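Of the protein chains in this complex, all but one are displayed in their positions.
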Amino acid sequence: MLSPEDNEILTRIGRGTPMGELMRRFWIPGLMEEEVAEPDGAPVKLRLLGEDLVAFRDTDGRVGVLDAHCPHRKVNLFFGRNEECGLRCVYHGWKFDVDGNCVDMPSEPEATNFARKVTTTACLTSVRGGVVWIYMGPKDAIPELPQFEWSYLPADRTAAIKRLQQCNWAQAVEGGIDSSHISFLHANLGDAGRGNFNLKRESFALSDRHPKFFLADTDCGIQIGARREAEGGQYYWRITQALLPFYTMIPPTMEDGTSSDGIPFGGHAWVPIDDENTWTWSFGVHPGRPFTAEEAEWTGGRNGTWGPIDENYRPLRNKDNKYLIDRERQREMSFTGIEGVPNQDAAVQESMGPIVDRSREWLGASDSAIIAWRKKILGLAKDLQNGQPPTMAANGAAYNRRSCSVMMDAETDWIEGAEPLVHGGPIPNAAE
Amino acid sequence: MLSPEDNEILTRIGRGTPMGELMRRFWIPGLMEEEVAEPDGAPVKLRLLGEDLVAFRDTDGRVGVLDAHCPHRKVNLFFGRNEECGLRCVYHGWKFDVDGNCVDMPSEPEATNFARKVTTTACLTSVRGGVVWIYMGPKDAIPELPQFEWSYLPADRTAAIKRLQQCNWAQAVEGGIDSSHISFLHANLGDAGRGNFNLKRESFALSDRHPKFFLADTDCGIQIGARREAEGGQYYWRITQALLPFYTMIPPTMEDGTSSDGIPFGGHAWVPIDDENTWTWSFGVHPGRPFTAEEAEWTGGRNGTWGPIDENYRPLRNKDNKYLIDRERQREMSFTGIEGVPNQDAAVQESMGPIVDRSREWLGASDSAIIAWRKKILGLAKDLQNGQPPTMAANGAAYNRRSCSVMMDAETDWIEGAEPLVHGGPIPNAAE
Partner (left out) sequence: MLSPEDNEILTRIGRGTPMGELMRRFWIPGLMEEEVAEPDGAPVKLRLLGEDLVAFRDTDGRVGVLDAHCPHRKVNLFFGRNEECGLRCVYHGWKFDVDGNCVDMPSEPEATNFARKVTTTACLTSVRGGVVWIYMGPKDAIPELPQFEWSYLPADRTAAIKRLQQCNWAQAVEGGIDSSHISFLHANLGDAGRGNFNLKRESFALSDRHPKFFLADTDCGIQIGARREAEGGQYYWRITQALLPFYTMIPPTMEDGTSSDGIPFGGHAWVPIDDENTWTWSFGVHPGRPFTAEEAEWTGGRNGTWGPIDENYRPLRNKDNKYLIDRERQREMSFTGIEGVPNQDAAVQESMGPIVDRSREWLGASDSAIIAWRKKILGLAKDLQNGQPPTMAANGAAYNRRSCSVMMDAETDWIEGAEPLVHGGPIPNAAE
């Protein structure tokens, strides 16, 4: 459990809040590149960290993300004209470029040079791996882009998709680093119950349902080892990465190095829209070869493993329709009666309420990774309040990590034993 | 009128409020038995007194009503598995029995005995007359079940149905004890206007539309006499029971002892869902013989006298569609143009707003019963704050009362004259 005060610090992400300021020190996944596919295409509404923004791709292909409201009289630039390297407000024709400069102001006499004094808030942007990354923080503390394989490897080997989650970001992240729930929430029943667990060693997640947790700091967060009893004096380890502020990695679980849902290396980001809504990003990367078309759709499409989602990236199974829970299937086939791993996660996480009251929890040994993560990120937020920015924001290379699942014997040190598996491959063009 | 402070006390029913604590000292009608008809059936969401709960019938047929949120990480148990005498959370498999004990905790090592320390909030339940009664108060002050005939008589002689009312509970109760409105709200017009008043003596409700009110305390509330001028030196009395905290009885008005809507003895409970929503319960009982199938549907069905209501117990005529008011009918046929006595009541009560501002009322002599009821229940709430629990909560037999309508001459004392009519018949198995 957490004190009500710490729960407030953990969950509130508006400008000026401790956690909001911490997040503004990092690059964050902002929107899908496909949302601003066309130069001079229609502007897009965007809400992130409680701020209303507008995104557009200019004539030269650069992506701008500006304060949604024109600095003049606060009209929403979503209605604006995206034309000739700038977004023009339709009320009085003021025009801004991707850097926030006012490049035309026809409603004022030129002699006053008023345009040259006016600017609007503009985020930094960088397009990588199908994602527009944005930076909303102070311009004198620009961080490095996190060197995820799914951001830097060639486009045909990466995939990204987002979906709306209707709850606070932190309870979503906590689901991502909670290795013990896979024995339950995502399990199937009886003979039919092998669906999600196709590998011999995966079955240990069902035979030992209370893993012992081990934790180790990394340069960008925490490495979490969940150790389960296996056969012949062996342990089955699921080793996951929690990368701050809001990333996790999915351990591959199949013999061919992919995970049970067919993604070789995958992960998530939970990016706050506001205090009560979150974009759940899912990424995938095939370091060794291009995805097939089918794999690409499965990994990053609207109707793949993270879908189905509608044209606004809202899941078709959602809290309004109770995730289309099928009580008959729940009795006979699956633990939840809800189809799809991401929908199962969303159902339980959203059902806690928009912001879960952590002061009323009753935590056990299985929650030790979550407890460690909370402590770590609260510490970073408080450090920043005291003038110490997060070191990992300036260390993009630290994010080139992988999760893994592995069999180890009792004598092997878990960190040393996993060491060859937890680092990503070489990052092309990382210096860019 | 009431002071703003007293209006707050009267209307707010959350945990810790004076009225909320008072209500938690009584058994209350919680849900329809049909909602948890099946052992091991789907759990049901329930909101009462501002608290989110979940109800289920276990393998042995016992009904459990638990805090909706699992004590572990606050997932809603509505998504849970109802299996083998307990409700299991789908997140980490914690399982609770109807008494709130954690009977299985597979995500934690058995050695820690953690499960044995964990409990969740469980209400007491009792199923009677088609209704799951629940008790949400302190376990060291368990009250008696109120001995209503419609709860204790054989199932084929009783009926119960609920419908959603979108306003505070207290303005709904006040409608139930307001004997003077029947001359108006439920009246028909002209020749067609005899609809609701089929009995000779009922017509006095139209000929004398400002009854004189008389009040007498009972062991469980107030007996209210509304005296109207009749013929030949006689008075027409409607004598109703207000039973605390939120019950009323409908006076039978027909010569055969039934009321004009065909129910021999009927009554209501207005149970707070939260401060701004209420379950309006309607009960009926035929002490002398079983209901016919048609009578049972009329008295307790979704399309009977209290309907029509939808599958979620919401009336089809409701505030969103203005109760399908028919202005033509209002001009020609009925006082309101709204069909159905319960819909007429809901229309006026809901139109006051979610919580009526009683500090701005202008009360008359016709409101004297309402004034007395407010004073009585506010007194009980304040007494409890001062350490004195309500005596009637421990006196189930006190609730075995009936309303009546009766002709009396001027010499007869109204309490003595009505005495043979205001007590219910023998209660079978009352000691259970």
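Order of writing sets the chain letters: A and B. Residues in each chain are counted from 1.
Keep in mind that, in the parts below, contacts are C-beta pairs under 8 Å (C-beta built on N, C-alpha and C of every residue); 3 or more make two chains touch, one makes a residue touch a chain.
Given the structure is predicted, the values throughout are model-derived calculations rather than measurements.
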{"item": "Option touching the unshown chain, where B:L164, B:I325 or B:V341 are the choices", "value": "B:I325"}
{"item": "Selected from A:R81, A:R302 or A:K322 as touching the chain missing from the view", "value": "A:R81"}
{"item": "Which residue of B:V348, B:A394 or B:I427 touches the chain not shown here", "value": "B:V348"}
{"item": "Selected residue (touches chain absent from view) among B:R360, B:K375 or B:H423", "value": "B:R360"}
{"item": "Where the missing chain touches chain A, by residue", "value": "40-42, 69, 71-76, 78-79, 81, 90-93, 105-109, 112, 114, 118"}
{"item": "Interface with the unshown chain - residue positions in chain B", "value": "174, 180-181, 183-185, 209-210, 212, 325, 327, 330-331, 335-336, 338, 344, 347-348, 351-353, 356-357, 360-367"}
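Everything below uses one rule, namely that only the chains that are shown with their structure count from here on.
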{"item": "Turn needed to bring chain A onto chain B - CA fit, degrees, nearest 5", "value": "120"}
{"item": "Centre-to-centre distance between chain B and chain A (centres being mean Cα positions), rounded to whole Å", "value": "49"}
